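With one protein chain withheld, the remaining protein chains of the complex are depicted in position.
This part shows chain A:
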């Protein structure tokens, strides 16, 4: 089901607005991540979609239908909570059956459907256990099966992986992607982990400060961040951000003067600093000192000192260990300028040539 928010505002206490005039469309059949730092309003947005919360102002549509006034039951959403919220007194099978029981299905139909779903999420050998006897990953799978049981119009997941360890997190995010593809259900996935969001989503909505900072595909989010917040939030290692004034000498003549004069902060992705002989599409050449060079497995990071500012590069694997000073290239791709409000004014698709 396509979900549309029109000018949705939410305040819990009538004073502070947690979400301010949200407008967005989630396309049918896609997996969208709500991404942002903790307290950014992700769960609030999810609860507005589910119907557990009603907006203070604005309208919510499922397809063409205005569902603003409808409760969770009428909206027919499935939801997976962070701590799974499986009913502790019911077996795995009874947990998955619960929404079907509420919907009035017969015992036989319920059991049949529950077994199908258990097979889909690979817990069909755990049906008689209680949730307390399952591992975190298994509980997660059961919670997904329960959420899918009533064939929801939308599947909502609130930080579903944050209670799992690192390896299981990667496994489960692939599982969620697989289940979403197999069922084709429109899915909204909340996370504060940019890496998770980048791997799983068709589109990512970055929420911060009650506003949508950017809503686009993972690739666009990384290559064309609309503002400094998004540029800093997405990417590992974090983008180098330095005062634009420190670069103004090297950028004069390369970046139009009117843009350069407005620029406040420069953002440089660690992979946009390369050795001159490996440069692809150079913007300009900088000169600096090597502060530190570390090799981790196949990855390496070099800490460079440029005009007394520290820059990190991940592309200097070829650097010989005794190098003290060097000329290095600033690539066009991965270099951005932001104005005083944090808005991007140079780089990314502004600068497509």
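Throughout what follows, a contact is a pair of C-beta atoms (placed from the backbone, for glycine too) under 8 Å apart; a residue touches a chain by one contact, two chains touch by 3 or more; residues count from 1.
Note that contacts and distances are computed from a predicted model.
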From the names "Anaerobic sulfite reductase subunit B", "Xanthine dehydrogenase family protein subunit M", "Amino acid/amide ABC transporter membrane protein 1 (HAAT family)" or "ABC transmembrane type-1 domain-containing protein", which one matches the UniProt record for the unseen chain?
-> "ABC transmembrane type-1 domain-containing protein"
Which residue among A:83, A:135 or A:310 touches the omitted chain?
-> A:83
Which of these touches the unseen chain: A:41, A:99 or A:288?
-> A:99
Interface with the unshown chain - residue positions in chain A = 50, 52, 71-73, 77-79, 81, 83, 85-89, 98-99, 102-103, 146-147, 150
